[in-house]
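First comes the structure, then the notes that go with it.
Omission of a single protein chain aside, the complex is shown with its protein chains in their original locations.
Order of writing sets the chain letters: A and B. Residues in each chain are counted from 1.
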Amino acid sequence: MSDGKKARGPRGVVTINPELCKGCGFCIEFCPSGVLAFSDTFNDKGYHTPKAVKPEACTGCDLCGAYCPDFAIFGMLKEKVVA
Amino acid sequence: MKADPKGVLTGAHFLDGDHACCEGALSAGCRFVAGYPITPSTEVVERIAARFPSVGGMFIQMEDEIASSIAIQGAVWGGAKAMTVTSGPGLSLMMEHVGLAAMLETPCVFVDVQRSGPSTGLPTMPAQGDMMQARWGSHGDYEIIALCPNSPQECYDLTIAAFNLAEEYRVPVMLMMDECVGHMTEKVIIPRAEEIEVTPRRYTTQKPGKYLPYQAGRNEIPLMVKAGDGYLFHVTGLTHDERGYPAMNAEAHDRCVRHLVEKIRNNARRIIRIEETDTADAEVVVVSYGITSRVAGKAIQMARADGLKVGHLRLITAWPFPEKRLRTLAAHVKAFVLPELNFGQMFLELQRVIEGKASCYPVPHAGGTVHEPEAIYQRILYAARHSRPKDKKEVAR
Partner (left out) sequence: MSRVNPVNQYLRMDRMPHIWCSGCGLGTTVNCFIRAIENCGYPREQIAIVSGIGCTGRVAGYLKLDSFHTTHGRPIPFATGLKLANPELKVVVISGDGDLFAIGGNHFIHAARRNMDLTVVCVNNFTYGMTGGQLTPTTPIDAISSTSPYGNFEEPFNLPFLAESAGAVYVARWTTYHVKQAARSIREAIQKNGLSFVEIISPCPTLYGRRNKLGDGLAMMKAFKENSAIVNGADTREVGLDFKGKIVCGKFIDREKPSFLDMYHTTMAERFGPFYEPYEGVQ
């Protein structure tokens, strides 16, 4: 992005349900845009859950959702999100 | 409701028990059979294979009895009335799935045309050696219903009864035929369809979302459902709760299993069928079932000709066992004689319920052929001579 141009927001948004997460790390590894990383916090079961460290890079591809064995995360296109 | 005329071969026929059983299934509305050839039951499925295509039924010869015994359950949950047919060795293989049917409460019929065992035994000759297996063969606690025809006519009639009882109580029902009854040819009358009562599958009328697969319905029996109707239900052989979901704790297990057992025990009075002849003033009562009852009838005739007061109690349902009636008879009957083509299976039940209040005499037989009337007659004489007289005080206790 060069100076003067308006910044475009991310195309996608990732939603995380930390209480379902078992900390397997699939989403973090297989996100093609590097959006996710392990957080320092724990959920009730003691797992480190992911958090969006680069939310602006999210394309809403939902590969995180496709890989997640625990249905704890999913990505959506921003325009598809119902407020 | 009345039978579907499409399957009813109305008329007077000359059929053997195996063939009559096939016709009974058709009259009852059975439209799915999965089976595997095994002597002496094979004729049942052979006739089914020939008859089914023209009545809209589906027969498949599966790769083994294990597959047959669960294919019928898949068919039931897809909406069919279903039956499988086998003999002793096949019934042994099917046992896990008898338990599955009991646990899922799948209404279905298992026909066992008993042959001499154990193991390969005498494939072409009769016995009644599977009676206890029918009741206790699978692991865990559950109850089944077992019927014992003693003629080709009864093979027809009791197959219909088996299907009706299966629907009524959502339970696997065993039709305990034997090689003799299966292979003997007698007159079989098949009535008009409108004269045949068949029990329809009791489907739920609740909406999806409200329906729970194992919620007690009428008479404690849950209402059925089938795949494809939008209920999106789940059933499992694991101990389960009303929702059909696995429930892995002792309380749920007690509820689950207690229901399987009590639904039959609490309805025993309505399920049990027995045929009594001359028992009211009998000193000796012969208890018998299946083909042996035909021989016993002759033996009783011989004993009565000697002036003995002998009655006959024939088990049409072997399970549940008619405990109450036998205990009542024990008040005035001196002795019970139980001939069977095994070394004492239903005899154990008899002894158990009589509790010493009368003498009990078995007439065991390994099978291979049927009893000689003489053997049963001699036992009746022995029983009459040797049983102690009724002690009124003891009986009242």
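Everything that follows uses one rule, which is that a residue touches a chain if its C-beta (ideal position, glycine included) is under 8 Å from a C-beta of that chain, and two chains touch if they have at least 3 such contacts.
No experiment lies behind these values; they were computed from the predicted model shown.
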{"item": "Displayed partners of the chain not shown (whole complex)", "value": "A, B"}
{"item": "Contact with the hidden chain (one of B:I189, B:A216, B:L232 or B:V261)", "value": "B:L232"}
{"item": "Absent-chain interface as seen on subunit B, which is shown", "value": "31-32, 34, 53-54, 56-58, 60, 62-64, 66-68, 70-82, 96-97, 100, 226-238, 245-246"}
{"item": "Subunit A residues that touch the omitted chain in the full complex", "value": "15, 17, 19-20, 22-26, 29-30, 47, 63, 65-71, 74, 76, 81-83"}
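Here is the rule we use: only the chains that are shown with their structure count from here on.
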{"item": "Centroid distance [mean C-alpha coordinates] between subunit B and subunit A, Å", "value": "61"}
